[in-house]
Structure formats: structure tokens, C-alpha cells
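Before I ask anything, let me first share the structure, which is written out below as C-alpha cells.
As you look at this complex, bear in mind that one protein chain is not there, while each of the others sits in place.
Here the chain labels run A and B in written order, and each chain numbers its own residues starting at 1.
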Amino acid sequence: MYGSTGKILRVDLTQGKVWDEALEEAALRKYLGGTGLGAKYLFEEVDPKLDWSDPKNIVYLGSGPLGGTRIPGCGTISFTTKGAMTNGATSTQANGNFGAFLKWCGYDGILVQGASPSWKYIYVHEGGAELRDASYLQDKDTWETEDAIKEELGYKERTMSVFSIGPAGENLVRFAGVFGDRGHAAAHNGVGAVLGSKKLKAFAAARATNKLQFVDADKLGEIAKKTTEGAKAFGGGGVFNWGTSRVVPGAEAGGWLPVKNYLTDIFPEKDLFDGARVRPLFQSKNYPCYGCASHHYELMTVTEGPYAGYFGKEPEYEQWASWGPQIYQTDPGAAVMLSNECDRLGMDTNEAGWVVGWVMECYEKGALKKKDLDGLEMTWGNVEATRALLKNIAHRHGYGNNLAEGVKRAAEKLGGEAVNWAIFTDRGNTPRGHDHRGRWVEMLDTVVSNTGTLETQMLVKNKKLWNMPDPMDIFNPEHVVAAEANSKGSMTVSDCLVQCWFTSFNDTETQTEAINAATGWNMSLEEVMKVGRRAVTLMRIYNLKAGLTPDKEKPSPRYCSQSVDGPNKDKPIAPHWEKMMDRYYQLMGWDRKTGMPLPETIKELGLEDFTK
Amino acid sequence: MKIDGDICIACEACLPYCPMEAINMKDNVAVIDQDECVDCGVCLKSGVCPVDCIIFEPAPWPRSLRTTFSDPRTEHKETKIAGRGTEEMKTNDVTGRFKRGWVGMGCEFGRPGIGTRFRDVDKVAQVLAKHGAEFEPKNPVTFLMKDVKTGKIREDVLNEKVLSAIIECIFPIEKFKDVITALKEVAKEVDTVFSVECINRADPDGSYPLRKLLVDLGIPHYINGKQNVSLGRPLAEV
Partner (left out) sequence: MTHSLHRRGTAESLSGDYVILCLPAVGINDDGHDSKLREFLRIALRHDPVNMGAIMLGNMYSHKAQEVVDSAHGIVHAVFVSKDVVSEVLKELKEADLGMSVVVSGIFENVDECAEKAGLKHHTANFSLGIWGKTEKLPSNDILEVTTMCGHAMVSANLVRAMVKEIKAGRKTPEEAAKVLAPQCACGIFNPTRAAKLLAAMATKKS
């Protein structure tokens, strides 16, 4: 087979066995890999009624047909599982090198089932794969684990990719994630907790000799160059040169920066968090993923303030958001420290931000007191208290045990008015690091998404191809629904390939060229678009069977509240909500009451087998 | 120069930096063509590689020549001078190397930006010698000559490639016409380019006899050039 290695690695942790399993070309054409193939495995092998922590749950780490090419962004790896926050389908990706290295070792993916009686990690290399003892790695944070495994196995920096869970995953914190290659994260919907329940600490893939066969390697080389050019051009090269480090000021101006748990939309200190200021100030060095020439990802050392000397990775926008404005603190050095501590402990930065912000609001309003919080003074902006709280959560210590359940469950347990202060959806997943009262498309997406995290938003190169409104009025309900519904599947195609969104910019046309140059399948653009839709729909059907019914597609009162200040205070989303949901179902071709895709939708996507 | 293929992330950022176009992608890593590479170090010193996987491994003779000629930061062992040539006319106010009535000439092979192998340098050096040119003893190319009377360069370096190499010589101004004519002929047989420079001491009235000769012979020269402004001390009596 071209493009694909023709096999995945099966790992049965209960039996302590690993073996190769062949892939069928027909399945690959329908699902490509990554999320698509993962959704198929999830559907076929995990009863939707099971609890996420049941040993019968699986975790599928997948690359796809482009993994191992030098097209920028194809070192990304996708994780699919039944996740701990929603107890439904999960699709979450991490960038870095794992996808490329795994393909070079000879595998399209790794499918983990069962649970190990003792702590293990998986080591994949040119000769095959094995389960290794991970007891010495217990309670090590995710960066320490990376170092320890590389040292144990004798690999120098950049010749091995390691993704691991931290103490949070080990302690089944619901929003624990998987972190690797110096802080890249697959953190949504508690994939880390699932791995913790299986006593699987880490995945390590050695960089191996590239023996992959492609139909047209020269064409792939051209596409690699074209992708770099496209990435340099997209949005004036903003992401190519700065990653997401410069987003905070613009977000505040647009009223979509999350400030003080949505209590306000004003954050005067926003410019302190601008990457153009921080990068030169904190000694930064570019640390790109395999195949990528961009300056998105940097490692840095804080140079001023109480955390001077702290070394870690540059926070993504999501992390600046959580550890700056959301907890209402203004020292970027402290935000670097908290972002990295959260990564090291192995927790999703978005959820952790909503949790801590809610705790701070409870503290201010007297709903939680110092004695409730194990002596921590959780005033707004208290950095050291936050640091200590994160540790308590990761170890389920004291009140940290309540908070480890995520903000929705923690708020419901506390009860009273405090539930109305928390930001969540009724299904259990929470938004990314923005104030979605200024970002309606994403509020809708968060509520209806089938992946436990972001499924679709407007980051699409060819808006016309995906029938998106252009020009787009982001506060026009009709535009919002059309953008969300019509482009459904656009980002999922990237998650099936598996390719980073910030190099591809979800350019489906170039991706189709690339798939065909790699595999020779001669897929049409329409077929490729369908692969994305198919994966989304499959996860929807699965989630419905798992009990994630339409009645749970609701934002919490605080999440869909009306902003009290800022540019969007006169634009409440609540009055439009019901109509938007109705219209969304209509455009998606799904039954409004049951949530189920209509028969013609299922037929169009060839998913009849999954609804028998 | 070499790229560590175990670390290279195929980002292609280094490719345009190489003056010899010696870096190309092969099997998803960047590879440096060892024959075309002149060990100038531009790729490494640019700092462009995000994973620091460009390495310089000092090579044995004769390949070691490449870096001493191509990386101007390395000093030639023989002359203790960094760069490709000698002080030449730059210190003529103090050294008096170029007297009135003489012309200094330099042929810099491979310049600008094409690179050269020593076999072309050898070809032209022999022609210059035949027409009475005396080679500058302290020049690194002169050091490579088997016989400075004939200009023949030693066999073992003829195939080595460098960013550029300069023959420096001197002859009485009367021989200029012959030398230039012979140079024009042999230029047709050379597989690279070479930049030609001529040096002349000004007469007491400030005029340059060589400039007049160039006009008479119809040989154009650039409107810009270098001039020493007599600030060196002690002044040589030339």
C-alpha cells in the first residue's frame, strides 16, 4: 500500500500483549486515518453505554496517509476514545513529531484496549514494539517522563517522541490530558484519565529510517513547499511568524478574551501578554515540529518578575487566556510558569482555567472559604495559591478531589448560586479559552460538538468550497449557523489525515492533492469532504447511543449570559438560541427531537451499517 | 559541512543560504552534496536551523583546503591571514610592494558566487607565469604551486572546490598588454568565472599610468575601485 503502512499496533494491556494488525484499504479510503479511523474503532469495539474507565474502553492514537511526509504539520497525532468529561466520543490532537515517527516505525496507529495490572509504557521502534515497565515513572510530570524515558532508552533530543500523562492522569483527574515533545498537548475530554485508568503512562516512538512508499514523492515535495508558502501567506503570516502568541490584545478588543470568569470583558493589561513584547523579552528559541518552518512554537526562559529563570514552553493563546485574564493576574512570567505547571501535571489548560476562575469567584463571594480550600487564599490573581491548587487537583488532595471532577460537577456538588457562576455545557464539556459571548460560532460548536472539544470553526482556506457566508457577520444568527453547519467536516478532514490546522489552514483542495500523491487513490474533492462529515456523523450516532441527547446541548447560565461591558454587551446570544439550534439541525439533516441524522444523511455518508 | 539526518526536521529553511546550492531534500531530510560543498560554513553560522543539526567536521588534507579558502574567518596557517589573499595593495603605503612602473594583478577564481576548482586556477596561473608574471610569495594559492616559476599547482588539490581562490602576481607595466591578451585567450577555456583586478602606484602628479594604458588598450574598468589614502606609517619610499 502507498501512503499507509498497512497496519496498526494492537495493545492488550490486560494480557500484556502487543501485535500487528492489518489495515484494509477499503476502510482507509472511507476514513483515511486519525479521527476517522478512530471513530470507526470506537463504534465497533466500545459499547456506548460503558463508563469511560471500563477496561473495555479503547484509546486509538492515529496518524494518517500523510504522516511521515515532510508536508508541514504531518507529525501531528490524533487520539480517539470514550472520554471522561462527557462519557462520549473524543477526538483530540497533539502536534509535534509522534505521527511522523510512528509511521516511520511502520504503524499507522496504535490501538490500546484493556487495563494493565501494573504501570506500563509503550515503546515503538524500527524493529517493532513492546510494553515496558513504567513503575519508576509514577508521579513524574510530563516533561520529567519525557526526559526519563529518553535516558532509559538512550535517545538524544529530537530522535524520539514521547507523549505521557502526568500525575493528573494517574489520579484520574477528569480533565487530564496527554503531553509530549516539550509541551504539545492532546488534552480534551479527559483522554489522560482514560489512560490513567488503564495504567498506561506513556507512548514513546523512536525516529526510524523512512521506508514509506508514496506514489508520487516529488509531488509531495512540491506540496510541502506549497503548504509552507500558503502558511506564510495566511492571515499575513501572523501564525507562521508568531503562532498564537499575539492573539490576546485583539481578543480583548473583540470582546472574546475570557476575563475573570466572564464577569467582565475588559482587561487593561492585555498588551503585556503580546508575543511581540514577550518573545524578545523572555529568551525565546524556536522549537518547530517535524516538517515545519514556522515560528509558532517556542521554548523560553522568563527574564523578569518573581519567576525570572523559569524555563518552559511559550504559552499558547489558550494558556495566556487561562493564566492571565481568566484568573485576573497580570504578570506574563507567572502565566508562563502556571501554563507549564499545568502541562507538567498533565491537565487541560482550558478546563483548569474555568475551574480556578470559578473557585476565585466563589472565594470572592464567600461560597468557598480558606478552610474549604485546604488553607489556600484563592483571591483573584493569587499565583502561588493557584499553583498549589493545581497540584492539589492533580493529586486529588483535599478540595482538589472535588475540583478534579471538572467545573460542572464541582459546581453542582457545591450547589446553590455557585452553579450559575460556572462555565460549562450540560454534556460536561467546556469551551476553549475564549469568551464565546463574543464568538458565537464557537459557542454553538462547543454545545453541539461530537468530539468533546472544538469540532468546527471558521479556520478554512476556501470558504466558498464549504459554502460559508462571505462576508461573515459573526453576530448574525443565520450566518453563525450556516458557518457552523456548512463547514462541518472541514477541520475533521485534517484530523483524519492527520495534519496540523495551522499549516494546512484546512485547505481541503491541497489536502486532496496530497492524499492522491501519497496513495494514488484518485479521490475527488467531494469524497474527501465527505470523509470529514462521515467521522463527525459517526461520532454523533455513537454519542446519542451513549446518552448525550439533544436536551443536554445547552450552555450553562453563565456561559450564555449577557456581557456587562465591552464591545458585545448589547449582543446577547440567549434570545436567538432556540432558533439557532433548530436551524442547525435543519442544515445538518438531523432529527431535532432525537438528534439522530436522518436516513438520507446516513445513506449519503455510507453509514447504514452503523445504524442497524 | 554535514546535516545530521537523525535530527533534521525537513523544514527546508537552510536551503537558500548555501552559496553553492549544495543543500537539497532527499528522502525527507536535507542533504549536503559533499562534492559541491566548499565548507564555507555559511549554513551553520547563519543560525537558521531550528534544531541545530548542521555540523562541521574538519576534514583531512586535501579537503581541509576548502574551509581555509572558503570561510574567511579561518586563517591560513602559512600567511596567518584570514580571508583569501594577502594585504596586497591595502598596505602599499607602508610595504611598498607595488612600485612605480609595475602592475599588480589578481585573478580571483569563482568570484562572484560560482566557486572554482583548482584545476582552473592552475590553467591560468601557468599562462600568467609564461608571460612573465611573478607570484606573490605570501599568497595562499602560491603556496599550492609545485613550481612558482611555472605556476603549476600540485596535483592532489586540483579537484578541490572552493568558494574562490585568488592568484596574485606582479609584472612590469610594459608586459601588461601581453598578459591581458593571453588572459583573454585562456579565459575561454576556464569552466568558471574569475574577477580581474589591477593595482598601480600613483605617479607624483597623482595620475595612474595604468589607467591611461587601459584607456589606450580599450579595456574597460569599473567606475568604482579601491584607493589607499597614505595614512599608514612609516611611509615606504615608493
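We adopt the following convention: a contact is a pair of C-beta atoms (placed from the backbone, for glycine too) under 8 Å apart; a residue touches a chain by one contact, two chains touch by 3 or more.
Since the structure is predicted, the reported quantities are computational estimates derived from the model, not experimental observations.
From the list B:51, B:170 or B:187, which touches the chain that is not on show?
Counting the whole complex, the residue in contact with the absent chain is B:187.
Counting contacts across the full complex, list the positions on chain B that touch the omitted chain.
That gives, for chain B, the contact residues 15-19, 21, 40, 42, 45-46, 72-73, 80-95, 98, 106-108, 110-115, 120, 163-164, 166, 183-184, 187, 190-202, 206, 208, 210-211, 214, 219-234.
Touching the missing chain, which residues of chain A?
232-233, 236-237
Throughout what follows, only the chains that are shown with their structure count from here on.
How many angstrom between the C-alpha centroids of chain B and chain A?
Result: the chain centres lie 57 Å from each other.
Quick one: in the complex, what on chain B touches chain A?
6-7, 9-13, 25, 27-28, 50-51, 53
For the complex, give me every residue of chain A touching chain B.
Residues in contact with chain B: 68-70, 72, 97, 158-159, 207, 210, 221, 224-225, 228, 286-293.
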